[in-house]
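Only one protein chain is missing from this complex, and each of the others stays in its spot.
Then we have chain A:
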Amino acid sequence: MINFGYTRVSTHKAAIDAVRKDSAAQWIAGGTNLVDLMKKGVTTPEKLIDINNLPLKDIRKEGNKLYIGALALNSEVAENELVRTQQPLLSQALQAGASQQIRNMATVGGNMMQRTRCPYFYNTDMPCNKREPGTGCGALKGFNRMHAIFGTSENCIAVHPSDMCIALIALDATVLVTGPKGDCRIPFQNFHRLPGDAPHKDNTLERGELITAIEIPDNPYQKHVHYLKVRDRSSYAFALVSVAAAVDLQGDKINDVRLGMGGVAHKPWRLTEAENFLKGKTATEATFRQAAELVMKNAKGYGHNNFKLKLAPNTLVEALKTATVKA
């Protein structure tokens, strides 16, 4: 690994000033992704600003919202009583990600900021517009089994690797940010971005903007939720396709529903059209199948990942079936 400087900060202001002052400085929290990227030479900050002493670890109820600090550990959020009882979909999604060792290190903010695991991004000998803009996309005509089927561009077909974020987009979370221009709130849907012609930008944060927390509004999604993750082995692997399903069920009738899909796009993929279709309908496999067809309208395979065109709708149907039978 290249060498770098290291500083610890304990206030938001010091954290923000440190990266504004030094264009080659970068924040580090859990480090589970960043340290790996630095070992591979993918990311080469000259200085790390350790933000772990910032007071951002709280998980608490604030009015009709659940507040989760950006430095709360993935394992602590997953097992937190408030999260488990009020937002069980988030708990399930977190438990499906990584391993307990990594969940014990990784933070909520870091989970959102993690980079794609596209092998072309990770291999500095390969072209990659995300790592080095203008060099081309190695995956487009290369080995693209893990890659996106929605929202791609000719510059990048990488996927966002998070499980947590799939639950958060389904649950209408808001990202709380502070920065040089003050505080702001970003709807989760607008936090991550599609590759377009700037795939080096994973999200809409500007330099010096720090995630302080996420908020999830209260919802009726406690009983009928399911996070279904399909992967090459039954645990500790990234998703081929995953679905976060939350259903407000009255008898057999779907009052309301929230759906997110992972492993399929450059950002956590919200299935709004399917949600609108399902609202007010009866929860049957046939209805779920129709919703899945709507979802797949704009899907596109790139060769090795063509199997996702079948796997994605099937995963959605299965997730909805499981969510709607759960007591």
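Quick note on the criterion: a residue touches a chain if its C-beta (ideal position, glycine included) is under 8 Å from a C-beta of that chain, and two chains touch if they have at least 3 such contacts; residues count from 1.
By definition in this document, contacts and distances are computed from a predicted model.
> For the complex's missing chain, which UniProt name, "Thiol-disulfide oxidoreductase resA", "Nitrogen fixation protein FixI", "2Fe-2S iron-sulfur cluster binding domain-containing protein" or "PLP-dependent lyase/thiolase"?
The correct option from "Thiol-disulfide oxidoreductase resA", "Nitrogen fixation protein FixI", "2Fe-2S iron-sulfur cluster binding domain-containing protein" or "PLP-dependent lyase/thiolase" is "2Fe-2S iron-sulfur cluster binding domain-containing protein", the UniProt name of the unshown chain.
> Per the definition of touch given earlier, which of A:Ala14, A:Ile59 or A:Ile102 contacts the omitted chain?
A:Ile102
> Identify the residues of chain A touching the omitted chain, counting contacts across the whole complex.
1-6, 28, 31-32, 35-36, 38-41, 48, 50, 52, 75, 98-102, 104-105, 124-125, 234-236
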